[in-house]
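The structure that follows is given in the form of structure tokens.
Of the protein chains in this complex, all but one are displayed in their positions.
By written order: A and B. Residues from 1 in each chain.
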Amino acid sequence: MDTALAELIAKQEIADLCANYAYALDRKDWAALRECFTDAPVFLHPGGRVDGIDGIVDRARGALDALDASQHLLGNIVVEVDGDTAQSVCYFQAQHLRAGALGGDTYIIAGSYTDRLVRTPQGWRISERVQDYLWRDGNRAVVAR
Amino acid sequence: MDTALAELIAKQEIADLCANYAYALDRKDWAALRECFTDAPVFLHPGGRVDGIDGIVDRARGALDALDASQHLLGNIVVEVDGDTAQSVCYFQAQHLRAGALGGDTYIIAGSYTDRLVRTPQGWRISERVQDYLWRDGNRAVVAR
Partner (left out) sequence: MDTALAELIAKQEIADLCANYAYALDRKDWAALRECFTDAPVFLHPGGRVDGIDGIVDRARGALDALDASQHLLGNIVVEVDGDTAQSVCYFQAQHLRAGALGGDTYIIAGSYTDRLVRTPQGWRISERVQDYLWRDGNRAVVAR
């Protein structure tokens, strides 16, 4: 296949992967969340580092299971492909909703995901995700555990 | 044409269609809104079901005509193409603005559009749109009629 076409397809698949990660979180579809990552992924966030898919799923469940809803809106994705590996950056704005939380129902966390990805026989997978925060707004008690 | 290229083009056209739907709403361009749909579209939303393009335009006008502005920001679009039909899911975050509304000027409605689309001689068109809500925030009186 034409190299330029193959690169465009890879970029499309990686954008889809990032979108599917967001859908998995917001649908609390933990099986789908596992499908977004390699076998031994690393997840770095402002509070620390998680190694392995079980830890990543546990952290997501801890953050989201008690909520009524969440929405991880994505934008600004830029992907660089290098053969069977890739890097990408995108912005997220994640709304968290819990009715009846003391002080308000909503809490937004916004920032960026900076990913390393690898092409596997099952498609592109995230091997490393770095989550950075740019701003937060609303009632932090919504996401308190 | 190469099948993989044709699929990428279809995905691009459908993403453009979803964006143009949003622009039509926010510009109150009801002629452009009609161009987004097939001749006999269905629109399903949390409050019910609308059959036909006249009903869809009437509902949009009812929601938006009285506002000073709106912005339907889209993200996370994933499209699956199957020949001359397609399915897509995207997120929206729709801000509604009406200055002087009692209790505040803004009201956000956020959720997802799940579409069925068909390729027509005039390009891709939405035959069915399912609008789901994930969260709402602000002053509901902004959109009250």
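Throughout what follows, a contact is a pair of C-beta atoms (placed from the backbone, for glycine too) under 8 Å apart; a residue touches a chain by one contact, two chains touch by 3 or more.
Keep in mind it's a predicted model, so treat the numbers as computed, not measured.
J.: Which residue from B:38, B:71 or B:131 sits in contact with the chain not drawn here?
T.: B:71
J.: With the full complex in mind, choose from B:38, B:87, B:106 or B:131 the residue touching the hidden chain.
T.: In the full complex, the listed residue that touches the missing chain is B:106.
J.: Which parts of chain A are in contact with the chain that was left out?
T.: 2, 4-5, 8, 11, 73, 75-78, 89, 91, 93, 110-111, 134-135, 137
J.: May I ask you to list the residues on chain B that touch the chain which is not drawn?
T.: Chain B touches the chain not shown through residues 1-2, 5, 8-9, 12, 16, 18-20, 22-23, 26, 69-75, 93, 95, 97, 105-106.
Just so we're on the same page, only the chains that are shown with their structure count from here on.
J.: For chain A and chain B, what's the span in angstrom between their mean Cα positions?
T.: 25
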